[in-house]
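Encoded as structure tokens, the structure appears first; notes follow it.
All protein chains but one are shown at their positions in the complex.
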Amino acid sequence: MSIRGFGVHTAMWAMEWNRAAAEFAILEAVKYDIDFLEITMLDPQAVDAAHTRAQLEASNVACVTSLGLPLDKLPTNDPQAALDFLKSALDVSSAMGARAMSGVLYGGIGQRTGERPTETEYDATARVVEKAAAYARARGMDFGLEAVNRYENHLINTADQAVRMCERVGAENIFVHLDTYHMNIEEKGLANGILRAREHLRYIHLSASDRGTPGMDTIQWDEVFGALAAIGFKGGMAMESFITVPSQIASALSVWRDVAPSREEVLTDGLGFLKMKARQYGLI
Amino acid sequence: MSIRGFGVHTAMWAMEWNRAAAEFAILEAVKYDIDFLEITMLDPQAVDAAHTRAQLEASNVACVTSLGLPLDKLPTNDPQAALDFLKSALDVSSAMGARAMSGVLYGGIGQRTGERPTETEYDATARVVEKAAAYARARGMDFGLEAVNRYENHLINTADQAVRMCERVGAENIFVHLDTYHMNIEEKGLANGILRAREHLRYIHLSASDRGTPGMDTIQWDEVFGALAAIGFKGGMAMESFITVPSQIASALSVWRDVAPSREEVLTDGLGFLKMKARQYGLI
Amino acid sequence: MSIRGFGVHTAMWAMEWNRAAAEFAILEAVKYDIDFLEITMLDPQAVDAAHTRAQLEASNVACVTSLGLPLDKLPTNDPQAALDFLKSALDVSSAMGARAMSGVLYGGIGQRTGERPTETEYDATARVVEKAAAYARARGMDFGLEAVNRYENHLINTADQAVRMCERVGAENIFVHLDTYHMNIEEKGLANGILRAREHLRYIHLSASDRGTPGMDTIQWDEVFGALAAIGFKGGMAMESFITVPSQIASALSVWRDVAPSREEVLTDGLGFLKMKARQYGLI
Partner (left out) sequence: MSIRGFGVHTAMWAMEWNRAAAEFAILEAVKYDIDFLEITMLDPQAVDAAHTRAQLEASNVACVTSLGLPLDKLPTNDPQAALDFLKSALDVSSAMGARAMSGVLYGGIGQRTGERPTETEYDATARVVEKAAAYARARGMDFGLEAVNRYENHLINTADQAVRMCERVGAENIFVHLDTYHMNIEEKGLANGILRAREHLRYIHLSASDRGTPGMDTIQWDEVFGALAAIGFKGGMAMESFITVPSQIASALSVWRDVAPSREEVLTDGLGFLKMKARQYGLI
């Protein structure tokens, strides 16, 4: 049961996933004809999984969960704590009915040593990822690795690096998760990232180049959708925009100004644009 | 005497600007038909200005200097030290025969408080910029403010923010300096940044989206050159690629892998591509 | 009183402009929030101008008229007949309340000698255009020259050729009319056409590359809207799509298949996309 269709990252409505946030977001998902929500978990333990699950099921909205590890609980500095954090988050995700957990599951947003990544770091990372992916698999969940830009992490910036980690771990339920915002900075051509990931690619963030409204930005969307069509992409397409970012998160994401004039613009113009392009290239 | 034509940032050859670096870079400038060098000064005091000037003049190559302030000498934390640093750098630049100094002259690469910028920060910044620009003017030099992306600084990320600082200071020799690498992340359409800066824009970094080889990246160069043509741009166009980055600088610039296979690719394919596009839009 | 805002070419609803067509199109113009209609006149004498005018005024919809000359009434083969045809069409246009008449007013769709255009042809053309423009001016109307692609006419294919004809005639009410469909074939960069026309450009057809749905095609719309913003464009933007083409017209326009699945797709997805881009670049 993999994730499919069009989703939206919950940063659209709230960064803290409490009952009020869940109820608002799911209402909007129905309103805007969204197939699934990507629920980002800043603190998995604070989530009321049963409530979310009930709300999602009542509205027939699917979900994926996402996170980045705390910077003091990384495979490279505290592998056991990293694994424990991932397991715990997978338990919550599973309780919510998530089909997959994805994101910077291999490390943290802000994880940079100031040096190029080393084999020692990749080794430590692969060991934790392997165990966490097995734990996910036992729960019937997929486990995704999101390539993020050079400023957010120094281990996996490109599709190529994500594929290499997937192939190294070799688990069936591991997949590559790309994001147009990061690809726009890291790939030598947007199609190149998607083609490199190819069959490993099961999830993509459709994010504007400034994390505002897709279609009113610098991304070449024809290249993105053309390449997705080319590889027969069947995974989830999640629009992500950081328009609702509390200050404690703003720093990690480097959001210093409003990236769109309103949530409504992103959900009407942005999502409408993405669906039009998906139709143009036969993806929906 | 403003800067014009095609230049290349000296990161192409060396990040430390010593005699060997100067001789190598100037030789290459002649070989590749480059009008000017942008000499980046990690440590202005370490530069042998007389040697550089003699070499440049002998080869008929112009120069611009550039820098970012040390993070402990910012207008927002030590305005006097910031001003002193800028004055000293302007003295060196003037001794080299530079027509302009530009870059993150208003702050540092890595300057972020974790919060949105405040009016207090902009006030402090404007006071130092105003004095430094006056000091530059007395030496017949222009003084440029480069908008950089959200990860590198939180004060001036967009053309709009750069223009507002220019207009606030109001000095004739202050100008906006844009960079396609940063614009690709920050502007809602590449043309929008250039059109917002319009008559303030006197210098542009033509940088690939991954800081590798321009033309083999995700930038929509037709939009860039079309907009430059539209505003009647007459300033300097400097190709910037971080292919030679020692580890102490790699961290500030977040360079974790080789962004191009070779210097030669950037100087032949990349510069050749940029010049072709400049011809297409009547800029050269 | 020049034409402004967003319009739609009446080929969207009907190629023959009779009472039924007028009533349907004006109803749709109101429904889709369209500022003006471009009423194409296959046979100006068949138009019920008073009816159209009343309907337009009642709905507060403006209009522009357009046509191409019959191939046996061209400035190059029968200048008097060409001028008479234009005058008559201007009379009808004026009676409808049109602010401008535009299109291939200088010749016919299909006008090609098989040779490069000659000065003799341009001379003959300019003489008729000059007189017709004067006639339009006396009626308070503007007179537009549309550059069309090499297959449709051999005299004015590029913005440069249209500007040269405007400048040669030199009348204040003459303007350049560009069309993205034709520019996509003829210009060396979409911005180049718009920049060449600059102050002469008062009207533009926003047409998909296949004359179907704008935004689901090969046009680089960011270049178009960025360049329009750059020149401070204030004229009319008319979406044109040939989805309703009776067979006697299909041949002149070379429409051999349905270029869009439905009128509704063009009016919702296509027009919605164009308006989003216009907002992105500050044009509306």
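Should a chain be cited, it is by its letter among A, B and C, assigned in written order, with residues numbered from 1 in that chain.
Here is the rule we go by: a residue touches a chain if its C-beta (ideal position, glycine included) is under 8 Å from a C-beta of that chain, and two chains touch if they have at least 3 such contacts.
Quantities reported herein were computed from a predicted structural model and do not represent experimental measurements.
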For the full complex, which residue in A:V30, A:A50 or A:A230 touches the chain that was left out?
A:A230
Please pick, from A:D78, A:D222 or A:E265, the residue that touches the omitted chain in the full complex.
A:D222
Any idea which of C:D35, C:E130, C:E146 or C:E186 touches the chain not displayed?
C:E186
Missing-partner contacts on chain B, residue numbers:
215-216, 269, 272-273, 276-277, 279-280
Determine and list the chain A residues touching the chain excluded from the picture.
188-192, 195, 220, 222-223, 225-227, 229-231, 280-282
Footprint of the hidden chain on chain C, which residues?
112, 114-117, 150-151, 154, 157-158, 183-190, 209-210, 212-213, 216-220, 247, 250-251, 254-257
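One rule holds in what follows: only the chains that are shown with their structure count from here on.
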More than half overlap in residue numbers between the two sides of the chain A-chain C interface, or less? Answer same or different.
same
Between chain A and chain B, how many degrees of rotation does a Cα superposition need? Round to steps of 5.
180
Distance between the CA centroids of chain B and chain C (whole Å) is 44
Which positions in chain C touch two or more other chains at once?
280
